[in-house]
Structures are given as C-alpha cells and as structure tokens.
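A quick write-up on the structure given underneath.
Note that one protein chain of the assembly has been removed; the remaining protein chains are unaltered in position.
Moving on to chain A:
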Amino acid sequence: MRYTDFHISISAEEVCRLLDGHKSTLGGELAEELEEMLPEAFERLEPEAFLGVGDTEGVLYEEEAEEGQEALYVITTVGEALSGWSGELFREGDCVKAMLADAIADHCLFQMDRQLREPVLGLCRQQGLGIRRRLEAPQDAPMEIQKKALQVSGAGEGGMEITEGLMYRPVKSACQVFLLTRDRDQFFWEHDCSGCPDTSCRMRKGRPPVLEVETVDRDGLKRRRIRGHVQAGQSILETLRAWGIYLDAPCGGRGTCGKCRIRLVKGELAVTEADRSHFSEEELERGVRLACRAHPAGDCVIRLKEAREDAFYIPGSREKAGEESLERKSAEKAGRKGVAVDIGTTTVAMELADLETGERPRIYTSLNTQRQYGADVISRIQAADEGKAKEMQDCIRDVLREGLARLTDGGKEHIDRMVIGANTTMVHLLMGYPCHSLGVYPFMPCSTERIDTDGQALLGEAAEDFDVSVFPGVSAYIGGDITAGLYALDFHRKEEVSVLVDLGTNGEMAVGNKDRILAASAAAGPAFEGDNIICGTGSIPGAICGARWNGQQMELQTIGGGAPVGICGTGIIEAVYEMMEAGILDETGRLEEPWDEEGFPLDGEGKIRIFQKDIREIQLAKAAVRAGLETLLAACGVEARDVDTFYIAGGFGCQLDIEKAAGIGLLPQDCVGKARPAGNTSLEGALRYLREAGGGAAVDEIAGKVREISLSTDRNFQQLYMEYMYFGEDEE
C-alpha cells in the first residue's frame, strides 16, 4: 500500500536543533537562511510511504525469530529531489545551506515517522492485530530486513532502490518494521533506542515509558487490558485516543472540565494544578488524575471507565426515545439510493433514502469523535490552530465511512448521492479548509458556498463513486445546517412568519418568511447538551430527561427508564423549572440554603445534584438564546404573538416540555401552543435535497436570502441578555 497523505511543516527551531544551532550564537542567523530555503524545500519534498504485511523468515535475529511471526514493513522517503539537495549545495560550495538541507530532510523524515502511526494502526486494526515490538536495523534486526521491507512494502515497485550495501536510494529514506501479534490490545509501536551505540545522538530517547490500562464498565467489571508505549510529549488522553479508547473530554484536553478521570494503580503521575482544582486530597491520594494533564515519565498502570460510544443515545430525525437507533427494514429493492448526513458538533446522523419512493429504511447515528478535541466549535478551531486539523478531518471521515458501511450493508448496496448539512466549522474541518479566521474577529469563513464533489474526493480513493453536495452556509456561525433546516421547513416559500430555534451548543436561530430571513447565533454554551453541568451527561440510557416536584421530592424520568446516571438537557430544564416553582431557587437564580453549598439532590441517594454553578450555566445559556430570539424578532419587526410556528430543533433525546422551557424564560410564553418539535432539521433538509430536482438552486436561494444579525455587537441584545438572566414571570 502506498501512502502519501502527509502534512509536513518545517520548524526552524527543530532544524536548528538538529544542527546544534540551539547551542550556537548563530541560531538566529541559521533560522533566517532557513526561511529563504523553505519554498524550494517544499517544492522538492515528495513524501511517500509504503506499507505491507509479510513473513519474517530469515530477517530476524535468533531471539526474535518465531514460527509464523508476521511483520508490518514500512518504508518512508522524502523523495530524491529533497534527498539530493544537500549534495548539490555542497558541490556549489555553500556548506551552510547544504547542512540545512540535510537537516530539513531529516526533520521531514522524523515527522513522517510520527504521522505514519495512523495508517500503521489502521492496517493493524483492519487485520485484527496488535503491535508487539518495533525493530530497526541493524540494532534489532539484520540489515537484510531492509531488502525484505523493500519487497513486501511495494517500495521497489514504487521506484525505490537498494544498493548491495543494503542502503536505500533515495538516501533520505527510513525503514520501520513492526512485529505483529494476535493480541490487538498491544501498542508497542515506539522504537526502544536505548541499545543504540551512538550515545551522542540528538534524537536519543532511551526506553519509552509503557502504559497499561485496565478498563472497567459502569458496574466496575473489568473489560480489557491494553498495553503500549506512550509517545514523548503526549498526554495519557492523547495516547488513549490513538489506541482507540474513548474517554469523554468535552473541554478538549485543557484540564478545565474534569471529566477525563483516570486512576493510577501503579507507578507515578505527578499531581498537576488541574488535578488539584478538580479532586479532593483524598481522591488525589487514591491516584485519581486527569488523563489530559498526565504525562507519564516512567511505566505506569491506570484504570478507567470506558465510555462506550454505542451507549450514547443520539436522536435521528424521526425517532423517539427508546427506539433502536439503527433500524433495519427490508431495503433490498433496486431503486436508486442516497444518504443524507447531518454533521453536528456533538453528533452525526446519517440516513439512507430511496431517491424515488422517499422511503427511509435505515438510520445511523454516532458521536462526532472530534469531540475528543473539544465540545464546542471554538475549541475545535483552537485545536485546528494547534495542528490537529488533520486528525479531526480523519475523525469525521472515519465516522462517515463507518456510517456508509453500516447503511449500505458493507457496501453491498450502491448509493448515488450524498447530501451533507453541517455548521461552518464542521464543513471547514471536513473539507480541510484552514479554520483560523473562523475563530478571530471578524470571523471570516474560507468559503460558505455550496460544495459539489464526489465520494472519492471526500473520503479517499477507497470510497465508492457517488456525488456529494454540501449545503451552503451564510457566515462563520450560520452554517449549512441552518440553511438545511430552513429548506426542510419551507421558510423560503411561506407567507407566514416562522421561527427556527436550534438548541445546540451554538444556539442558532432564524426568523422570517419567503420575503426575508434573519438569523443569529447566540453562544449558548453546551449546557443544554449536558456539558458544563457537574452531573451532566449526554442523552444516554439512564440520563434524567424529565422531573416533577411532588411537594416532597423530585419524581424523575430517565431515558430507558433505568436508574439515573446523570442529567441531560431536557432534564436540566425541567428540574430547574420545578425547583423554581418549589421555591428551592429564587428569582435571581440563587439556590436556598443549604443547597447553595452542597447542591440540590435530585435522586434519593443524593448522587446526582444540581449545584449553584450549574444554575449559573443554565442562566447564561437561556439568556443568550432568549435575548437572541427577541433581538431577531425586533429586527424583523414582529412580536412573538405574530409568529405562526416556532420550530424547536435540537439534539435532545426526548421531547422538550415547551411550557417548562417558557417557564424558565428560555422561550417566550407566546410560543406555548405554537411550538413544534422539529427534530433534526438539518438531516431533514439533507433528505429533501437528496430527492428534490433543482434542490441546488433552492438551497442557494435560501442561503442568499438569509441575513445574519451579529448579536455580539448589538446593543439591544446586550440589554436583553442581562434582563433574561433572571428567572420569573414573562413580562409579556
């Protein structure tokens, strides 16, 4: 297999370090010369890797040789043009640039080594294998292994050569050999270079620390034991991520949300500032740490609760709580098929549809695994700025590939079309657009145009060949998901004024009719999705989704009806309403004593509580949504009572109680009776676009019609935001 999807950056600092420039007073001067060389360096760079699995007969030292042992052979090269650059410059007499060229090539090769981890793991996963050890010739295996690698990996056919001295041409190439094992929970992919005789090597790292992870399920039962290397500079959270272990980290590993909790069983992990702010002395004593802040210096064993992705209940467009999220009806008919996709910041929903009959036989939902890099779009943009854009693109591509496979029965069914509705940041990450300008004033997207492409361009060469359309957006914060929602609800055709409110993390809303549509995005924060709330959770089985005060205690309703494990968005809204009604909470949002200190217990055991901080989060979120909505209505020149229908979209697992939502001031009283839960409107819009002839023109028309009101600079909004911060009767 040939792999070329590398993303190389050249860091002056690293190149200088490779030349000892960091010790020299000339470091700065070198950096300047390097700067001049960069354009040509990138022009010359042709990074390529070849991977292949084969036997190890005759190419291992005796102690490693084992019957039937297989290895993954990998060869990387920066290409002849960059490889030979240094020699050319030497011949010209410029030894400074020549040495820089040499260091640049090494620097690129080292990065490629790192970036290969993913395809290496992908190949292993595909074959159900783990990595037992990484070998490098000649310390760990005879040089002859380089020849074997050339054959098995396909690099020979790819144009690389090997000399009689077993050296590759191009010279700046490297060979990695991974011994494989049937135990897929082994990840020993780092090279242990402690045996290398070159003790003065600048890259010397010694033996990499080994991490061992015992995972337990919700009931504390052991599930599996995973072992492998921790890469230098990586946190435990990042390591787990690479191993495919999912640990919830809504803050994206900044050490602020306190959710990626692990427990140290053996070894040492220094207590960090973040640990201190989230855990008690007693917990720290027991070894509780945040995975995102933990950098093991030596071997250690940790234990953690594995959040199973499939435990997350995610609503599709037509589902009610409790239904299976992957429906299978007989869809063996030969009609043309398409897939509608909604890529949300938190979740992804995909639905298969018959393009002729409109039948929708299967739906697939998944968490957006980019969530590991942060719960909201801002943290994703920051992560992209920090060089994680490629990883996040891979995350969403993987989710889409998996969804496609599930919907088409592993590719047995052919699809003709795919339509994607997603917010602007999600589109940028999916398409690989630079995200930086989305996150800084004046918040400019690279593009919000409708995208027409194909499956292979979107998901890689292995994908089926089908057309792909991505909904056009309006601005950085009014994205294609809103365009899709407006399209689904026919805003652009209706005479009457309608309102669409999407209670997701970004709190987008739109008001209008066929003449004009105004839209805004209010930074509601993730409180309505259960994040930011101490006992908050996503819409998973056991999440409290409803509450009623009976005078003595809360009567709770949970998703799936089981014992409560946390509280999700609708549950929080209902609980806050009931607490307000019961006088547990005053108008300013203050919890009465003693609950202001210890939190108000929702369940009998007091395990799940609502704390003062949670109430404040809800106040901020609901004030933002409500003030945004009122600002939009005012800008439109209409009153809430003039609105025909309020469509409430959002990723709630259960139906939102409109009266209670209005009761806490999240929505205007006037919308009671006129509100319609609209489900996943972005997905609905995508389904419609799949089937509708001339859909492209229609969605472009809508996107063109929408005008964004910027709330952050709107005086009226600021005023309303403060007013709606309180609880209590609606003034209107």
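Just so it is clear, a contact is a pair of C-beta atoms (placed from the backbone, for glycine too) under 8 Å apart; a residue touches a chain by one contact, two chains touch by 3 or more; residues count from 1.
The definition used in the following text is that contacts and distances are computed from a predicted model.
A.B. asks: Using the UniProt record as the reference, specify the protein name of the hidden chain from among "Lipid II isoglutaminyl synthase (glutamine-hydrolyzing) subunit MurT", "Corrinoid protein", "Simple sugar transport system permease protein" or "Heme ABC transporter ATP-binding protein".
C.D. replies: So the chain that does not appear here would be "Corrinoid protein", according to UniProt.
A.B. asks: Touching the left-out chain: which of A:81, A:166 or A:634?
C.D. replies: A:166
A.B. asks: Which candidate, A:143, A:297 or A:697, sits in contact with the chain we can't see?
C.D. replies: A:143
A.B. asks: So one chain is hidden, and I want to know which residue out of A:64, A:94, A:416 or A:639 touches that hidden chain in the complete assembly.
C.D. replies: A:94
A.B. asks: Would you write out the residues of chain A that touch the absent chain, in ascending order?
C.D. replies: 16, 19-21, 23-27, 29-30, 86-87, 90, 93-96, 98-99, 102, 138, 143, 163-169, 171, 197-198
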